[in-house]
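All protein chains but one are shown at their positions in the complex.
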Amino acid sequence: MTRQPSDRSAGTAEVPAEGLSTSEGPSAVEPGDAPAHAPAAVELRGITKRFPGTLANDAVDLTVRHGEIHALMGENGAGKSTLMSVLYGMERPDAGSIRIDGREVSFSDPGDAMAAGLGMVHQGFKLFESLTVAENVVYAAEPRRFGLVDRAAARRRVRELAEEHGLIVAPDAGVGDLPVGLRQRVEILKLLHRGARTLILDEPTAVLTPAEADALFAVLKSLAAQGRTVILVTHKLREVLEVSDNVTVLRDGRVAARLRTAETTADEIAAAMTGRAVELDRVHPPGTPGDVVLDVSGLSAGDAVRDVDLTVRAGEIVGIAGVAGNGQSELIEALAGLRPVTSGRVTLSGQDITHASAADRRTAGLSYVPEDRHAVGTAPAASVADNLAMGHHRTALSSRRGLLPPTAARAHARRLVERFGIKASTPEVPASALSGGNLQKLLIGRELAHDAPLLLVEQPTRGVDIGAIQNIHDELIAYRDAGHAVLLVSAELSEIHGLADRVLVMYEGRVGVTYAKDEADERTLGLAMAGGTAQQPQAATQDGDGD
Amino acid sequence: MFLDSDLLMSALRALTPILLAALGGALCERAGVFNIGLEGMMLVGCFTAVSTSWFTGSPWLGVLAAALAAAAYSLILAVGAVTLRGDAVVLGVAVNLLAVGLTSFLLRTVFGVQGTFDDPDLAGLPLVGGFSPLTYLAWAAVAVATVLLSRHVWGLRLRGVGEAPDAAATLGVSPVRYKYAAVLVSGVLCGLAGAQLALGNVTLFSENMTAGRGWIAVVAVMLGRALPLGVLLAALLFGLAEAAGFRLQGLGLPQQATDAAPYIVTLAALFLTTARRRGRTTRTTRSSGAAS
Amino acid sequence: MARIPDLAALSKALRSPVTFSVLSGVVIGALFLIGTGADPLAAYGAVIAGSLGAEGIGSTLSTGTSVLGMALALAVPLRAGLINLGGDGQLVLGGIAAAVTGLYSPLPAPLTVVLALLAGMAAGAAYAALAALCENHFGVPLLVSSLLLSYPAASLASYLVRYPLKEPGSSLPQTRRLPEGVALPAFGSSTVTVGLLLVVLAAAAYWFTDSRTAIGYEIRMTGLNSRFTAYAGVERKGLTLRLMATSGALAGLVGAIGVLSFPYRFLDGALTAPGYTWTGLTAALLAAAAPLGTVLASFFFAVLQVGGLSMERTTEVPRELTQVLQAIVIVFLAARLRFPRRRKSTDREPVAQGEFA
Partner (left out) sequence: NAAAKDSADDAGTSGGKSFTLVTPDPVGQNEFLKLAVTGLKSAAKAHDGSQKVYQSSDTASQQQNVQAAVDAKPDVIVLVGFEFADIVAQQAEKNPKQPFLMVDACTTKTFKNVSCAVFREHEGVYLAGAEAGLLSKSGKVGAVDVLDTPQFRRFSDPFAAGAKQVAPKTSTSTRFVGGQSPFDDSARAKEQANSLLSKGYDHLMAAAAAGNYGVFEAAKAKGAYAYGVDVNQCPSAPGTVVDNVIKRTDVAVEKGIEQVLDGKTGTTVSYGLKEGGISLTGLEDGVEDSQCVIAEHKDVLEKVEKLRDQIVSGKLTVDDPAAK
C-alpha cells in the first residue's frame, strides 16, 4: 500500500514510487546493476514507530535496490533517523516488517543487523576518541590471537581496506586527534571491515567541506559500482541531486514522495519536504553598518585560534564560515570569556575586555547563543522559567540586595514565551520537554532580550526545521536592524550567505579574507573553507600517516 | 636500617586488600561506573568469609563464598546504577552503609556476639612464603587485568563501553552487559579483598573491620588513573606510607602523626600527578563537561 | 511547594519515590525481623515510641540537631553538584576551635559562647576551603581532596587534646571542662539546647537563599548543569570556594555546638563516633539537597537512630536493623532518583526531584 501524498508533488511522485516499491513486474528504472527480478536489498513495509507524544514513523514503506544510492530526505524531525534506527535494530518498530534480500528479518540489536550485512554511520560520530583508528575499526569484530586482539592483523586490515577503497588513514593515529573528514573515513572503514553490503549514512556531510563531501561521494559511488547498496540520509538538496539514484522524502513521519533523481528538481524535493512551496536560500537585504562594536586584533587562544583580526559594527551581521573544528567555537568561547586568551586584544564598545570574566563581558554588553543548546545553553532539567531567567537574574529580575522573587522570574518567562512564540504548556515544565526548535527559540529569545550591543550566535538553526529557521532568521535580522552587532557562526553556507553582511572564513584557527555579501557565494566560500585547495583532506592524511 | 624486608612485607600485607578492591574499582571506572561502594562490598566479603570458614571449617570455601556473596551484593550497584540509571555515588554510599548494618545485624543474629567474632578454631588462610595465597592472586590479578584491559577483546570492548556507550551499542556491544560484568567482577575482587582481610591479614571478623580501606581503594583508582599498574603503585605508596608510619612510632613520632601520614602522602602524590597531567594536556579543550 | 494539597497532590505524594522507598524499607525490614523470629510490629512500635514518645523526643531532637547540621553542611555544596566528604575533619576542627576559645577567652561567658561558635565556624570554613583550593588549583577532585584532608584534621585534633590541651590528671584524651556559663542554654532540663535553634535557623536561611535569591538560583542551576551557569558568567572556582567555606562553617558550627553542650568539653572521637557526617550526607543525598527535604530526611534519620537504640533496650532486636532500614530506603530511592550531575547533553529523561512532597 502506498500513502497518497496530499500536496502538489503527489502527482509526480506517484508514478516512479509505484515502480520502485514493487519488486515484481517490469520496472522502468534500473538502479544500479541489480536485475529487476532480484529481491531488493532492503525493503521496509508499513513501519510505524511511536514515541511518547510523537508518531515518528507512520506506516513508512521504503525499497532500496542492490547497487543503488538511495537518498532519504526530510526536514528535521521528519523521522529519518528513527526509520534508520528501526532498520538497524536499535529501535523496535511498533508495526511493520523488514526484508533484507527478500528474507523477512527481525533485529533485536545492531549486532543482528550487522550480521545481516547492514552497516550504519550515525548522525554525529560514534567513535571512541581515546582508541586508535585500528581499534575503532575492528571494535566488536576483532581479529584475534589466543583471545587477545591481534593488533598487527587489525592494522593490516585497516591498510588493506583503506587502499582498496581510497580511504587512506593512519591505523595507529588516535581518533581523538583526527580531523572530522578523517573520522568520517574511519566510520566507513568500520562498516567495510564488517563486510557490510548495505551502508546507511545518516547526514554524513553535515560537518564536511564541499570538497570533503565530494571525496566522500566518489567513495560512495565506487562502492555502489561494486554492487553495494547505500542509503544516504540527508536534507541537502545539492548532494541528493549529485549522487543519488532515487529519493524518498519523509514528512511528519510519512512518505511524502518517491522520486527518481534524474527526473526531479530541487524545488520539487523541497516542496515535498515542507509540504508547500519554499523560497530556497532567502537572501536578506543588507544592513546599515554604524560604529565598531567589537574590535578584535591579533587574538590567539591556544593552538585553536591564531592571530585573528575582525571587527563587527552596529547594524551588521558578520558571518564566520568554516568546517567544524577549525577554531570557530574556540574563537567564540574566547570572545565570550570561556577560554583564556593567550595574546591579542579585544574591545567591546571601546572597552578593553581581553581578559575580562564572562560575567564582566556580559555587563559590558555581550550576549551569546552557544552551539550546544543542551549541554551549554540550557539546563534541560530546570524549568522553562528558570532557563529563561539565566543572565537576567542578576539584573532585571533581582533587587539590589540579590533577592530573586519567584514571581518576577515567572512574569519574565511569560513575557518571553509570548514574544518569541515558544510552545510550552506552562513556564514550570522542564526545558527538556520542549522540542528542539522550541528550545532554540527559548535560547535565542533569552539572549536577544538582553538587548546587548553585541550578540554572538553559533549555529542558530542547527536541528531546527524550516518554519522555525525562517522565524529565527527574521529575529536576527530585526535585531541587526535595531542597531545591534551580530557575529554569526554557522556551518550552513546558505545561512551565512542569506544573513551575513560580511563573511569571514576560518581555516585552521586563522581568519582569511573578508568577503562582501555579494562575493560570498557558496562556491567561493566552500573553496576557502577547505583552505583554498580541494586537496586538504589528502594533506591531513599524510600528516596522520607521518605519526 | 629503616627500609628493610620486614617493612616491605608489612606494606605488602597491608596493601593486598586495598589492591584487590582497587582493581575492581578500576574495572568499574573503565566501564564508566563510578564505584564508591568498594568498602561495603569488602565488608560483606569479610563477614561471609569468616562465617563460611567457621561453619564449614574450610577457609577456601570461605574465600569462594566471600567472592560470590560480594558479587551478589554488588548487584545493588549494578541494577541501581546501570539498569535503573540511579546515581552511582548515592548508591555507593548506600551500599557502604547497608554493609555495616547488615554485617553487624548478622553478627548478632548468627553468632550472637557484638563487636568481634573470634575463635581459635576459626580456620584462616595458610601462609605460603610468608603471604596468604590471595596476596599472590592479587599480584596475578594486576597482570591479568593489565593484559585484559590493554590487549584482550573483552578489555577493548569494556574501554569502549566506558568511553562512549552509544558508540559501543551501535556496534552490537551491549554497554549494560559490560557494565554489569565490571561491577560483578569488582564485587568478586572486593569479596576476595574481604576474605584476605578477615582470613589472611587476621583471622576474625569485627564490625566495620574494613576501617576505611575501601575508601583508600577509591583514592587509589583515581591516583592510578584506573590503570592496573597505576593502581598497584598507588596502593604500594599507601601501604609503604602506612608501614613506615608504624616504624616512625618506634622512633617517637606521636601516633596521631603516623595516622595522618598515609593520607598526606597520598594527597601530595595526587597533587604531583594531576599537576603533571594538566601540564601535558592543555590542548584537550572540550572535555570540561566530562571532568567529574 | 506552596500549593493547596488537593487529591492529585496527595496521590502524587503517595506515588512519589520517597513514599515508595520508605515503605519498601519498612517491608524488607519486617521480613528481616520475621526471618530472625522477631515481631515486626513490636519492633517498629518500639522505634516510634522510643524516639517520639515523651522520654525519647528530647534525644531525637538533640541527635537531630547534629544530623540536620551536618546534613545542611553537605547539602549546600551538593546543591551545586559538589560532594564534600570531609565533614568529619571540619566538624572536629570546629569543635576544637570552639573548645580553645571557650577555655581561653577572657570575655564574659555569654560573649565567649558567641565567640566560640564563630571560631568553630571559622575553623571549619577555612579547612573546607582548603579542599576547594585543592580542586581549583591542583585539579584534585573535591570528593577526594575533602576525604583525604579529613583524616589529618581528626589526627591533629586528637593530638592537641592528647598533649597540649589535655585535662591534667584525666585518663581520657579530653580538654578541661569549659568554665561555668560557657555553654549553650538548654531547654528546661532536657538535652536540647539553643543549638537546635541555630541549626533550624541555618535551615531556614538555606531555604530562603535557595528559593528566593539570585545566588541560590545560580547554585541550583550549577547543580543541574554547571556548563550552563559557567556560560552565563557564574565563576565556577569562586562558587566552589564559597560553597565549601559555607559547608565547612556549618560543619564547624555543629562541632562548636557539640562542645558547648553537655559535657562541655572536647573529647577525642566524641564528635565523630556517632557518624553524624555520614548520616547527614545520606540525608542530603536522599533529598537531592532540597532544603525542606533535607530537614525531613534528617529528622527521619534521627528518629531511626534514637528509636533503634531504644528498640534494642526494650525488645531483643539489634539496633543495626534501623541502619539496614536507612540504607534500604536510600538504595531504593537512589535507584529511582537521578542527579543531574555529570549528565550527558543527550539525556532527555525527566529528572525526579528528591523533594519530600
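Per-chain numbering from 1; labels A, B and C assigned in written order.
Methods note: a contact is a pair of C-beta atoms (placed from the backbone, for glycine too) under 8 Å apart; a residue touches a chain by one contact, two chains touch by 3 or more.
Fair warning: this is a prediction, and the values are worked out from it, not measured in the lab.
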In the full assembly, spell out which visible chains the left-out chain is touching.
B, C
Quick one: which of B:Glu29, B:Asp87, B:Glu163 or B:Glu207 touches the chain that's been left out?
B:Glu207
Filtering C:Leu267, C:Val303 or C:Val324 for touch with the omitted chain leaves C:Leu267
Please give every residue of chain C in contact with the chain that is not shown.
55, 58-59, 63, 66, 151, 162, 168-173, 177, 189, 191, 262-265, 267-268, 270, 273-275, 305-306, 309-310, 312-313, 315-316, 318
Kindly note down the residues of chain B that lie in touch with the hidden chain.
4, 6-7, 9-10, 13-14, 108, 112-118, 120, 127, 197, 201-204, 206-209, 211-212, 242-243, 246-247, 249-250, 254-256, 258-259
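Note that only the chains that are shown with their structure count from here on.
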Write out the two chains that share the greatest number of C-beta pairs in contact.
B-C
Indicate the whole-number Å distance between the mean C-alpha point of chain B and the mean C-alpha point of chain C.
27
How big is the gap, in whole Å, between where the Cα atoms of chain A centre and where those of chain C centre?
47
Centre-of-Cα separation between chain B and chain A, whole angstrom
44
Going by the touch rule set out above, which residues of chain C reach two or more other chains?
227, 230, 345-346, 349
For chain A, what residues touch not just one other chain but two or more?
375
Sites on chain B touched by chain C in the complex:
76, 79-80, 84-87, 89-91, 93-95, 97-98, 100-102, 104-105, 108-109, 114, 166, 215, 218-219, 222, 254, 256-257, 259-260, 263-264, 266-267, 270-271, 274-275, 277-278, 288-289, 292
Complex contact set, residues of chain C against chain A
211-218, 220-221, 224-225, 227-235, 340, 343-351
Which residues of chain A touch chain C in the complex?
336-338, 357-362, 368, 370, 372, 374-382, 386, 389-391, 393-394, 397-398, 402-406, 409, 430, 432-433
